[in-house]
Each structure stands twice: as C-alpha cells, then as structure tokens.
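One protein chain is absent from this view; the other protein chains keep their places.
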C-alpha cells in the first residue's frame, strides 16, 4: 500500500474530524422563547449559556490540536497496513465520541453534580490517548510504515508525549472525583502545552 | 470514464461514510438535569446509557469495516459506469440509513420490546448486503470495470463473502423473532470475522 | 482559473451534497418508548413511519441524481468564473434546503393536510431547477467555460432537460393544490426518467 492509499485514509479521517468538530455547535441551545419575558431575560439566558460556550471552545481546541497532530503524523508515513487502518479507525471512534462528553460537561458543569461530568469528560481523553498509543504501536508492528529519513529520536518524542497524554488524562479523571476544577484546568493546560510545543518545534 | 472519475466517486462515498459514522453520536443523549437529584443519580444515568454505548460501538464498527471494504474494492477498479454509479448510490443509501436502526436498537434493547428492534437492525444489514451484491454485479455487467491484473479468484472470494453476509443477516433477522440475543451475537461475530479476515488476507 | 480551481469547487460541492444527503436520516424518528406497551405496538410504530421512509427514499434519490448530474457537468468544464462560482453556490443553497421539505412531507403526507406539504415539496424542486438554469447560463456568460471539444448539441440537450425540469416541477406545484398524489407521482417519474436517460445516454 502506497502514498495514494494513505491519502485516502487521510481524506476519510479529515472528514470525520471536520464533522465531529462542527457537530459540537449543536450542543449550543437557543434559550426557548417561552422562557423569555423581557429583553434582559434574553441577555441573561445568553449569559447563562457560559457552560456551553466553555465546553464548545475547550472541545473545539482539543479536536483541532488532535487534527493538527494527526495531520503531521501522516506526513511521516510512507505506507499503510491493515492493523494501522483499524488502529486509526479506533482513534476516529474516540474522536466521533467527543460531542457526547462535551454535551455532558455543558449540561452539568454549573450544577452540584459537576464531578461525574468532569470525570467522564477526562475519561474521554483517556480513551482518546489510548487510541493514539495504539496507532503509534502499529507504525512499527507488524511492519515499519515510517519513512526511512525520519529520525528515531523524533518518533520517540511523539511516543513519549502520547504516553504523557495518557498519564495526565488518567490522573485528571481520578482527581475529578475530589477536585473537579483542578482536573479541568489540567485539560486546559495540556492543550496549551501541546499548541505551544507544536509552534516552537517547527 | 477513467481513474479520475473513480476518485470523485470515492471522494463522495468517503464523505457519506464519514458523515454517517459521525452522526451516530447524536443518538447518545445526555441524562436531563431535571432527572438528576444527586451525584450518584448522574452516575446511574451514565451507566444506564449502556444500550446507547453498545449500539454506537456496534454500528461504528460495522460502518468502519464497510468503509475499509469499499475502499479496497475501489483499488481493484480501472473505470466506472453509470449502472455502477447508481449501484454505489444505492449502497450509500443503505449506509446513510444506519443511524436509524442504531437509534432504535439503543432505545429498545433494554426493554421488553427488544425483538422488533433487533430484527429491524439485522434487516438493515440485509439491505446493506443487497447493496453490496448489486455493486459487485455491476463490476462485470454491462462492462468489465475491474483491472485486468486482478485475479478472478480474488473477485470470487469477495463475491462469496458478500453472499455469506446476505445469508447471515437474513438468518439473524428471522432468528431475532425468537432469539434476539443470539441474532445480535451473529452480527457481532460477522464483524469480528471480517476484521480478522481482512487483517490476515493481505 | 484553471482545472485545479474547478476541482476545489467540486470538492466543496461534493461535501455539501454528501452532508445534505446524509442529514435526511435525522428525519427518521424512533417511536418513543413511552408510546409502546407491547411488541406489536412497536411493530405498528415502525410500520406507521412509512411516510418518513418514503420521503427519505424520494429525497435521497433526487439528491443522488442531482449529484450525478453535477458531477458530469463539471467534466465538461475547462475553467471557472466568479459568476459561475456564485451560481453554483445558489444551486448548493437549494440542495442544503432539501431536508426541510423532506421533513415536511414526512410529517404531513399521511394527514388531511397533505396538500400544502406536497406543494411545498414540489416548490423545492422549482427552486432547485432555477438553480440549475442559472448555473447553465453562467457557462457561456460572461465567458465560455465549456471545453471546446464538447458539442453544442450536447449542451443544448442538457439545457432543454433543465428547462423541462423547471416546467414539470412548476406544474406539479400547482397540481398539488388539487391532486396532491398526482403531483408526487410526477416527482417520482421525473426521477426515474432522469436515471434511465443517464444510463442509456452513456
């Protein structure tokens, strides 16, 4: 399987990323007319949607960074394999799943029941980082898919950052049971670290 | 009609697959705030969504395997024809339909009325495998679209596995009236068989 | 603007077609659990969805044929222009609109108020065929975009069939006020005529 092959997997993956990232907006619900009795009621309604804006923005950022990383990973490949194809499929599964924990977070973050919602949201990150780890594993087994000019050091850097992602999300999931806000902030920090890393490293 | 032609049909098909697979997530409904009175209520609500997680995962798997197969089939072609174009259109029809039986399964699998839902879900598989059989038929009639270097044996293997798919789904549909769980397990097995076949055969 | 230019407009149009055709499935609503008290209730519920299945199938067919035609039209072009770009944009507008009259048809076709729904559905076809007529107009004005080897006779055949589409949909819209079923059958016939024409003419 050659480069043309990879470009089709890329195109399908791009489609899934683009749709998942756009479906997030469906969680933003217009305040119902029946609940509004004055202009300031509508303003209040729009302001009280802050958990939805926050969840939308956070998940958009995470999916965008994921897409950028996915995109750069494919640049390193020279061929494909069936195990890689299915590993990538599982990764896409964890991507299409994202709108659900996002909606959950938006619904519960401002209530007294935020802990399960935040733990579940972080757990979505755990599953996603498992997906990444499996994909990286199939780059070498059963056959090497990486272009020969790519340095082992670079691949190891990617692998390590994927393992750190798994660790951080796992810790955040557990922390959410006691310190939900701190768990969310860890999510946010991970995202900022990834963007700044990717901007500085090239 | 040449390869460029095929690549546009592929791109359109990839789009439909990517959207259908991503729309599945819309069936996952956040437990409504009004129904939650404690943190453990929300945990229970999330656990009680297992039929939705199950249906989402099953259908995601089926659509992913379908996409992989679609993708490999196109690699065997050297041209296109109008009948093939419409046969592929009908196949896509059966793919875009999938989110509906998936939602039905999620809604009813844990109720006393699971039988019709499971039978209908399996029937979705019957329609889908009819789509595949028609597509394979148009690869030879009215004109041969398959590349000359592809062996007849390979095409026959694909044809046979498509016919088996039709058979298994038909049997599962009928079985669902008496043994709904067994019918579902047949679906699951078919999916696992297809993945392992595809990984080993190339 | 060259061929590469056209291939991007094609890709964007393909995306819009693929999404509009897949969103149709969202109109299929699972019978609510609360309304079901026995297995036969659920079977009845699934059977009573026939207006939705019908509307889904009809609109899928119309959008698929539209995509096939769009796709063949682009094969005739050698360049693009801004007026063509916006004319194509208006055509896509009429395509993205389709899920709405489809949902309307599904909701009302089995009620006593079918006439407005069918008239509105046919009117969707009128708008769509206006879109096609404008696109065809921009193929020659302000500049010729058609490849020089394409015969004038072929272009005139396309133009005439587009004008006939406009006529048939207009008549169907008016007829729907008195003979709604006949108007729907005209829709169906137009679709069958287009498919069989396109299969025989190449």
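Lettered A, B and C in written order, each chain numbered from 1.
To be clear about the criterion, a residue touches a chain if its C-beta (ideal position, glycine included) is under 8 Å from a C-beta of that chain, and two chains touch if they have at least 3 such contacts.
Model, not experiment: these values are computed from the prediction.
Undergrad: Of the residues A:46, A:154, A:167 or A:189, I need the one that contacts the missing chain.
TA: A:46
Undergrad: Which listed residue, C:25, C:42, C:64 or C:103, touches the chain dropped from view?
TA: Looking across C:25, C:42, C:64 or C:103, the contact with the absent chain belongs to C:103.
Undergrad: Looking beyond the chains shown, say which of A:11, A:136, A:171 or A:193 touches the absent one.
TA: The missing chain is touched by A:11.
Undergrad: Looking at A:64, A:127 or A:193, which residue reaches the missing chain?
TA: A:64
Undergrad: Kindly note down the residues of chain A that lie in touch with the hidden chain.
TA: On the chain A side, contact with the omitted chain comes from 10-11, 14-15, 17-19, 21-26, 28, 30, 33, 36, 38-39, 41-43, 46, 56-57, 60, 64, 67-68, 71, 75, 195, 198-199, 202.
Undergrad: Considering the whole complex rather than only what is displayed, give the residues of chain C touching the chain that is not shown.
TA: Chain C touches the chain not shown through residues 5, 8, 11-12, 15-16, 19-20, 23, 26, 82-83, 85-86, 89, 92-93, 96-100, 103-104, 107-108, 111-113, 115-117, 120.
In this section, only the chains that are shown with their structure count from here on.
Undergrad: For the two copies chain B and chain A, is the contact made of the same residues on each side, with over half of the numbers shared, or of different residues?
TA: different
Undergrad: Taking each chain's centre as the mean of its Cα atoms, which chain lies farthest from chain C?
TA: A
Undergrad: Cα centroid separation between chain A and chain B, in whole Å?
TA: Distance between chain centres, rounded to whole Å: 25 Å.
Undergrad: Could you grab the centroid distance between chain A and chain C? Build each centroid from C-alpha atoms only and quote it in angstrom.
TA: 36
Undergrad: Could you say which residues in chain C touch two or more other chains, in rising order?
TA: 19
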